[in-house]
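Only one protein chain is missing from this complex, and each of the others stays in its spot.
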């Protein structure tokens, strides 16, 4: 099988480099263009590497950065674009790529709430892919944009999916302990976070509610319909490198036992597991039995096989108290909640014949 | 006025040293005995000082540590005992002191849930002091024990008091970001918390519920009655030195505006303010208008005048969304939520003629 | 006595704010203008406050920021300017102020190596003040610039002065553990320093050598003469908020005992102590006997009286091994090694009749 030609936008940033790392030696895709702004042109990935926890592959490091030119990419035969662009600039550039006929898989928030663009989390809403039909019609050359959800939303929605389906919960309260890598680079000044918590992340709480309702909602008759779930979030940044931890409360008239809930989590499987997508974790939700897990440094990279490291979420401390449920959830914010989300989206689209 | 003679138990620990610092040059009290275990006997406070944010007074530093001998303390004319003992050893030692006729103000959890012992937060439940009558009867010499609430509970209860009274809320969800000093010394190993969050603090969530219900409840006919409030907590340790941050959610059938709630907080005053107790903050709840406050390093020491630094709590990000209320609350865990709580309790007892 | 009218340049930054804090209620000086770039005009100091360890005075916080206009300052009767400007912009603005007749006390490096500008550390080289005569001549209106040394140099030079004088050492090796506040704001990205050391600070090692030689050198016949001392430095940034720690090695043919060296440190006094300048620490070098001191969080604020907190350096672990001497030295980088250095310089100049 010939691999699909792929470009990465935003290759100088942390998400772009996660894409580069995850797509290196990928069975379906081959990166033929590492794009970034003019400022980085001609530099190598090694020059700009920011992923401290990853041993950069030496060959990968030699890859040269080029400027971002959608028309040129299309001409070079690029069919797929992964966008790790900051949201301030992502909107028009991603549109330009889609208008040139390419399939764009984006981590940026710019297009997430568009009426014909899915926020895809393949275990949750693979049927939302159907929404791109409308996009392909309005864009002349068959291209489209698929987004992944915000990092915190991805973790929460994965954790809610099995139990919302099984037990019809609607009332959710969630508090986050978000990692520094979520703010990109340079991100948070060290002097602001040393021995501190920053209890505000712009727009994050709103996204958790609106994106959560879209991701967990339906798509029928060409329209997205919000989930009836209500998500009330309180978000804060703490001094961790990777891994968003979320404390979740759920209230309902009655509540199943903690054992039943744990079972719903650990037995959960979705379309990516069915298709055995390369980046799909065999078990998307790992349930921890220890009293003090999950922890960012211990559980951030959960997921098997090797290619799916960081693609599983971890859930622990499942406690039921009368009509209330509490648990803690951990998601790798730049893998499952970032670049990895879009890689899995592209793998699904590819296998569903949409590329 | 002659000052009352005072002893501090647990002087080698962080809470004991907070007591020493807060009682230094106190207008009502004079510390005449710094007690600790035999291991520390003969050392000076300076030898054992652990409060890195405080310039230890030089004279105070020269104070010698003596062993803990309740009978000897009573003989030396000590009338008041402040206990910063770890809960494992506090119970019997505090009983012994009370049985010798001394008034014991304790930060330990050992006696908090006793049926004739108050968990006193003077702005909230000054009437609970009446419960010591039963204690004085059963103890032969008129002594008694008064406890302060757990650090996280103190902050939460203070934040709930004005709005629970005004709006009759009953359903509370709270998530904590707790500081390292809350674990005492040596406390949390550095290697466990570096770039990490520890999502478990033994018994803390249970205390938030049970102590919260007692503190906010009533005392009549010689019995404590639980508040109808339900508190569902999720507690975690983060890498901050001082200051517990708490994210609070409240749900009710209807919800007043954020402005009304802010006003209820900032206009709140209690018995300590009425009596102008030395360690009482003029304004017990400071409302922050900035989008990103309160923060541990910025707001931990809130409270005026000088003697009341760390005795006010800070509340910010008050958000109302239909029938739900969210806000963030910060309490200095070893001052208002620790030693300072008991100092204020003793000041109240003294002014109410109970010493 | 009427206080001298004073302006602060760079009031939006950390050093500017240290100036504001240290000059508040100063016995000689009164700040009448808080200047910064146009971007901050009209904001208050409270809006921009970045000194987390300092309770900002409420009145001070209300001070309005104005733009930086040397001519206007001179017209308003400002006689003294404190410059906390970044070195990229300090040079010409400071010159403009001096040319308008004002005495400029600068923390910036721009003019430090000028041939008629002193790097003044009043305990070390008060005679270097004579160098401003040449400046006053070339500038038309009698103004001049006096600089303080780089933060690391200030600490090192103070630590070397008594023993270089007493024992004629010339060979020095020094390694630094420098605090985050030394990089200004936003400074070091949190993701770069979390669980890390950054072993490079641009130009810092060169400054330690060149500024050190000038500070410890002489001034005679209108010329600066370098000290024969050689300083070989290795500088790194670590994850501390305030306080540069320096490990010093000295080699010589023979070496006095550790006791003699400790005595030279602790008995050291200079011109500021003689004149009892307001910001002068009674004892400029505190010798610590404990095996594990000085430490940044414990010793950073050394210095008495209150106004001199952070103005003394601390030295500990003095070890002599044959012909080699080792010790550790701690200096508060933004107080003694920053704004406080220039405040002391201005106090000296004022008392020497140069303002």
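Residue numbering begins at 1 within each chain, and the chains themselves are lettered A, B and C in the order written.
Basically, a residue touches a chain if its C-beta (ideal position, glycine included) is under 8 Å from a C-beta of that chain, and two chains touch if they have at least 3 such contacts.
In this text, all values refer to a predicted model and were calculated from it rather than measured experimentally.
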{"item": "Full-complex contact with the absent chain, from A:63, A:195, A:227 or A:342", "value": "A:195"}
{"item": "Which residue of C:47, C:170 or C:195 touches the chain not shown here", "value": "C:195"}
{"item": "Touching residue (missing chain; options C:239, C:281, C:303 or C:338)", "value": "C:239"}
{"item": "Contact set of chain B toward the excluded chain (per top definition)", "value": "50, 52, 180-181, 185-195, 239, 241"}
{"item": "Residues of chain C in contact with the chain not shown", "value": "171, 173, 175, 177, 194-200, 232, 234, 236, 238-241, 245, 247, 249, 251, 291-298, 316-317, 321, 324, 326, 328"}
{"item": "Footprint left on chain A by the chain that the document does not show", "value": "52, 55, 194-195, 297-298, 301"}
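Definition applied: only the chains that are shown with their structure count from here on.
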{"item": "Centroid spacing, where centroids are CA-atom means, of chain A and chain C in whole angstrom", "value": "48"}
{"item": "Euclidean distance of C-alpha centroids - chain A vs chain B, Å", "value": "42"}
{"item": "Touching two or more other chains - residues of chain C", "value": "52, 194-195"}
